[in-house]
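Every protein chain of the complex appears in place save one, which is left out.
Up next is chain A:
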């Protein structure tokens, strides 16, 4: 078959003897959750996922996928299976009503990051961190601060050491974003051209 695309012709589709088999369930990369901070001082917000073989590559994919088009001052990634997820509540009911004060008390203390869902249909946002031995203990320690506040419908708790953060020296990766005007609708003004065209045709 002759394609209109010279690159497709170079693929030599005719000579391709494909022997494709369906991928095995484990022939897939891991799943990583991506959080973005659009401006310094704003909370990190969950934006979606990428699939990658490790967290460094997840970070690179996430940079391309989620911070290519709008402003960004930081991003981080965490493997999905390292996110501890609470149940969900609705209406005025906060999830902290269901956090038990009983929790296992073994192990060393570590830092845990918190993400709250404050509105159905929206994304989880980063709210802070506490030191605890388990995610359950972290939730119990955070409970007094949140139980009488606006309802939290779902919380994600992640060990800080499981997250790959943007380092200070990496932040320059977003320096050239404002220069990329060709990705901006305002760079394609043409109303003067249409006006001139119409005047020429009318006259």
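The definition used in the following text is that a residue touches a chain if its C-beta (ideal position, glycine included) is under 8 Å from a C-beta of that chain, and two chains touch if they have at least 3 such contacts; residues count from 1.
The rule we apply is simple: contacts and distances are computed from a predicted model.
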Checklist outcome for this item: Per UniProt, and picking from "RsbT co-antagonist protein RsbR", "Cytochrome-c oxidase", "1,2-phenylacetyl-CoA epoxidase subunit A" or "Dipeptide ABC transporter (ATP-binding subunit)", the hidden chain is "1,2-phenylacetyl-CoA epoxidase subunit A"
Checklist outcome for this item: The listed residue (A:69, A:109 or A:171) that touches the chain absent from the view is A:69
Item to check | Among A:51, A:109, A:150 or A:171, residue touching the chain not depicted | outcome: A:51
Item to check | Residue of A:25, A:104 or A:178 touching the missing chain in the full complex | outcome: A:25
Next on the checklist: For chain A, which positions touch the chain that isn't shown here?
Outcome noted: 1, 3-8, 11, 13, 16, 18-20, 22-23, 25-33, 46, 48-54, 57, 64-65, 68-70, 79-81, 83, 85, 88, 120-121, 123-124, 156, 180, 182-185, 187-190, 193-194, 196-198, 201
